[in-house]
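Just passing along the structure, written as structure tokens.
The complex is shown incomplete by one protein chain, all other protein chains being positioned as in the whole.
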Amino acid sequence: MAQHTEDSIKRSVAPAIDPNILLNLYTHTRNYSLQLCQSLSEADIQAQSMSDASPLKWHLAHTSWAFETFVLKPFIADYQEFDTDYDYLFNSYYNAIGKQYPRAQRGLLTRPSYHQVLDYRLHVDQRMQSLLNQLKDDSLNKASLKPCIERILLAVNHEQQHQELMLTDIKHLFSFNPINPKLYVDNNNEVSANCEDKLIDSQQAASVCFQEGLYCIGHRDEAFHFDNEGPQHQYYLASFKLDSMLVSNADYSEFIDDGGYQNPLLWLSEAWQKINSEQIQKPLYWQKHQSTWFEFGLSGLKPLKPNAPLKHISFFEANAYANWKGKRLPTEQEWEVAARSQKPELKQMFNQLWQWTSSSYSPYPGFKPAHGAIGEYNGKFMLNQYVLRGGSVATPSGHIRPSYRNFFYADARWQYSGIRLAEDN
Amino acid sequence: MAQHTEDSIKRSVAPAIDPNILLNLYTHTRNYSLQLCQSLSEADIQAQSMSDASPLKWHLAHTSWAFETFVLKPFIADYQEFDTDYDYLFNSYYNAIGKQYPRAQRGLLTRPSYHQVLDYRLHVDQRMQSLLNQLKDDSLNKASLKPCIERILLAVNHEQQHQELMLTDIKHLFSFNPINPKLYVDNNNEVSANCEDKLIDSQQAASVCFQEGLYCIGHRDEAFHFDNEGPQHQYYLASFKLDSMLVSNADYSEFIDDGGYQNPLLWLSEAWQKINSEQIQKPLYWQKHQSTWFEFGLSGLKPLKPNAPLKHISFFEANAYANWKGKRLPTEQEWEVAARSQKPELKQMFNQLWQWTSSSYSPYPGFKPAHGAIGEYNGKFMLNQYVLRGGSVATPSGHIRPSYRNFFYADARWQYSGIRLAEDN
Amino acid sequence: MAQHTEDSIKRSVAPAIDPNILLNLYTHTRNYSLQLCQSLSEADIQAQSMSDASPLKWHLAHTSWAFETFVLKPFIADYQEFDTDYDYLFNSYYNAIGKQYPRAQRGLLTRPSYHQVLDYRLHVDQRMQSLLNQLKDDSLNKASLKPCIERILLAVNHEQQHQELMLTDIKHLFSFNPINPKLYVDNNNEVSANCEDKLIDSQQAASVCFQEGLYCIGHRDEAFHFDNEGPQHQYYLASFKLDSMLVSNADYSEFIDDGGYQNPLLWLSEAWQKINSEQIQKPLYWQKHQSTWFEFGLSGLKPLKPNAPLKHISFFEANAYANWKGKRLPTEQEWEVAARSQKPELKQMFNQLWQWTSSSYSPYPGFKPAHGAIGEYNGKFMLNQYVLRGGSVATPSGHIRPSYRNFFYADARWQYSGIRLAEDN
Partner (left out) sequence: MAQHTEDSIKRSVAPAIDPNILLNLYTHTRNYSLQLCQSLSEADIQAQSMSDASPLKWHLAHTSWAFETFVLKPFIADYQEFDTDYDYLFNSYYNAIGKQYPRAQRGLLTRPSYHQVLDYRLHVDQRMQSLLNQLKDDSLNKASLKPCIERILLAVNHEQQHQELMLTDIKHLFSFNPINPKLYVDNNNEVSANCEDKLIDSQQAASVCFQEGLYCIGHRDEAFHFDNEGPQHQYYLASFKLDSMLVSNADYSEFIDDGGYQNPLLWLSEAWQKINSEQIQKPLYWQKHQSTWFEFGLSGLKPLKPNAPLKHISFFEANAYANWKGKRLPTEQEWEVAARSQKPELKQMFNQLWQWTSSSYSPYPGFKPAHGAIGEYNGKFMLNQYVLRGGSVATPSGHIRPSYRNFFYADARWQYSGIRLAEDN
């Protein structure tokens, strides 16, 4: 579910930030969204492959709507909306703001056109830049600027989250096309633009031990973070072991060859129903051609790399694989403690693949929804979803931190999700 | 269901035709398909509003595929396909030719791009024009040309059928957009391009009487027609009466105001379930704003015209309305006999709205499927569909003839369908 | 769909009938319903295997409700209903009489108990017998009795129709039980009670020819019949041929062995989707055990009899088989003309298996719904269903006549339906 990107906008704490840095951050973020669409046609950014994914054009418009709704309207007195219809068309799910166009039909909104959406972005950018320049005025009371800066930071982070979704959504769309379209064309002479090339090969995993104890969990400094990363709190953990490496494609092939998908004893009850009713027998983007595995990626269809970390895997599959190995998934607290430990043995922790934890997504002890419109729905998605940690190669690097909590339904596979195993000590 | 357009290609009889006329016909037909897309963006022609409708880009490619598959490949010895993948992507449902890309996912095929589809059309056009020019060679044996001309005529008629679907499909797509996009912008200074402007107002209907007798039904001359229009056969009819006019919007408003949609006694059992489960309370494109009816059309949202003939109505609604009036729908044989009678009282018979008949779509007595690949599936759609007659304002005029049989499921509403009532005498 | 049994009650013409005969008919009919349940437990008559089938207890109650509603209440001035709740519980679909308990949940009505339903039947029987005895009074004006007699005849015929459904519904229920329960236990020393034993073996079929002409179709004498069997009307038929025999199990095995279920060219488009989505590869009650075919029947699981006529077949399957044989199904008019011809070559025409025709169920020309409550919904089911003719071994013998029209959806298989093929001449 892409909803988490929305959720996050409502829960954050803004740090003190230099207005010049903020303007740079804004400009860079906004440009990058357009850059992602550079090689794509109007058709590519219009289509919607499933209800959980959105057209890229919609992402472009919705992220602009977020600046308009949560920054420009509240902080510019006489702000004129670009188009009053957009409140209905590009509101994702904020019931307090009004009704929303049905999510599953976003691909039918061929109007406003791409051109109009670009105009919309320009309109927002101009007003945002003007606002950001005003913030530089030294004569202003710094304290009075804080709410505005906080909102801007939020909306920037929100757009960055959508950038990851833009990549996973276009990949999902292209995967339905039998001619295997490419977002990125290989170019040996240049540094690759394809984030998938940043994946580091897995090697033989070692078990890394952690002691029992009362640990501190959650965000702990002044830097930007989302509300669901806090409040910081104590959590008691028994001793445990964590694998130093992510599970590789070769590892998972053994599971397949051993009949993993045919053995009900490895699967959760719901998972077993799902893989049978949808005839799931392999990871989402794997294809077998004449007994050789290939994998569909942002550069098209390629032979499967055995040592690359396994990706686009559901919680169901991750859990079944762990059972087959006689291990288990880590809890999100275990993962965070390990990540903070900075032990040198631990590899591929950040910015490689989101790592499924066994933790159901729920509020931390003492979590309080923010007051006002933005915080009104805290916890709206805290049900039946599972936490992932670590960030992926598609995640904007500014988002990478030990406390970051991503969450998806147990059957979701279109995100850059992988497996790291744990054990009791 | 748009399937009928496919069906028709397999069943036709080609007349003798002058090759120059054929070339003109070909060129005009091909151009008109592009003309229909003139004011549309790549996004507009990419989106698919439901499984029964197709993206316009797909129509453009599929009609070209039909020329390639049924004319160029069989009649040009060394013909090189434009792209061998297209046999899978743009085959609608010919199992004998091979597997087909799932109908409901046509909107996800953002590649080949619009540009590539236009290239595909050009490729086909060049080879078709060359073939058509060869046919003019007087030294050729006319008889030997017949199969080729027959196929060309078929494929031309096939593309014309798709042109009607392009209009109904884009209208259906736009109807999901709350900002009511327009295919045609009103322009008072020019002749309207909007076929909907060709609808003639209904007036007070009279009952026109027809005598009992053994009538001749079905296609009866050498002009082009589809196989399902024949064979010509005798059919006994008791005397009957037919209304001289189509039911108007005002007529149907009375039905609504009288609680027609709330009275189970007027509806077929399946219809009653359908309108309740989908909460249908009005014709497909009607909208009520502050107690005034509006209608969405190819020129956007307009106040409902009371005297215009009622359109976009299902068989279910047509039948319920007939029950409410104490009348009935005509059989397709009654309609054809009336149409052939050329009685001057009878208005709006042709090229206005498809008129629902009470006849289930089934083969005429003595109907034999054609031999060979093209005829293999005759009757594949002759189940649970109902016949419409007369053609609509969106129907290419060359298709208008008394024997022409269109057919759709009883709940279909996105075609230009209307109501003419009949009675026993 | 069992709806046809309801439909029929509303459309009939009552003949002159001797009151003593009527009393006998009534008594015999009512007893037979109970007899059908004789070997069954309360659990057996409570369960409902699908929405189209009903629990036998519900049939017992509903047929009594029909006498109460359509005879006792209108014709006995001070009639006291047995239980006013029953109008809701046991009304099948008469919207004019009131709301109905949801069809799919009839199996959940464990109360009223079997015992209470038997009391209900007794209550109705006592009052009906008293009414029937009054009708014998010679001093009464015969003409004034006619409406009452007509209704009684209707309700008797209605209960007889439900008796066939009771057999097909219990068979369907038992077929879900892996231990293959038997309604009838074999008993070699007695005449079998199992109607399935009355099936006559098929032999080599001959083609029987019929001349073209204007034929008279529909019910033509004063005997009881349902409204949908009339009005009698003229119908023009071209010459045709009809097989003298029903298709046998051995015939159909050849179709299966030849890959009939895997060949899309033989199937209607909807049929092909259905057999694929539901993985249909054989007739409903066939089971293969170690490469030998067995068939589940009212006496349990038995080896398939090759020469027995093929039964429990859908219109879809019948049509595909006909295509495979290069023949077709007869129209209902052809069937009726053949049946009336009494040609000696024609075998297994009546009381063996319902024979699918290619005719969509629709009103005969000039058909008028009866006035008043009973006739209000004429034609309610005249959509998307196909006509079967001839009656089956499960059909009460009084119902067998050339004009009788049964009708079911094209995918229905739980009735005693079979195949007789036709050809153009």
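Per-chain numbering from 1; labels A, B and C assigned in written order.
The rule we apply is simple: a contact is a pair of C-beta atoms (placed from the backbone, for glycine too) under 8 Å apart; a residue touches a chain by one contact, two chains touch by 3 or more.
Remember, it's a predicted structure, so these values are computed and weren't measured experimentally.
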Task: Omitted-chain contact residue, chosen from C:N177, C:S239, C:N307 or C:N425 - done: C:N177
Open item on the list: I'm checking contacts with the chain that's been left out. Which of C:D18, C:D85, C:D221 or C:D424 qualifies?
Closed with: C:D85
Task: Given A:I21, A:A77 or A:L265, the one touching the chain that is not displayed - done: A:L265
Open item on the list: One chain is left out of this view; which of A:H233, A:K305 or A:R340 touches it in the full complex?
Closed with: A:H233
TODO: Identify the residues of chain C touching the omitted chain, counting contacts across the whole complex.
DONE: 41-47, 49, 57, 85, 88-89, 101, 105, 107-114, 173-174, 176-179, 181
- [ ] Provide the residue numbers of chain A that touch the chain removed from this figure.
- [x] 3, 93, 95-96, 214, 233-238, 264-265, 267-271, 358-360, 362-363, 365-366, 368, 376-377, 379-384, 410, 424
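Note that only the chains that are shown with their structure count from here on.
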TODO: For chain A and chain B, let me know how many angstrom lie between their CA-based centres, rounded off.
DONE: 46
Task: For chain B, residues contacting two or more additional chains - done: none
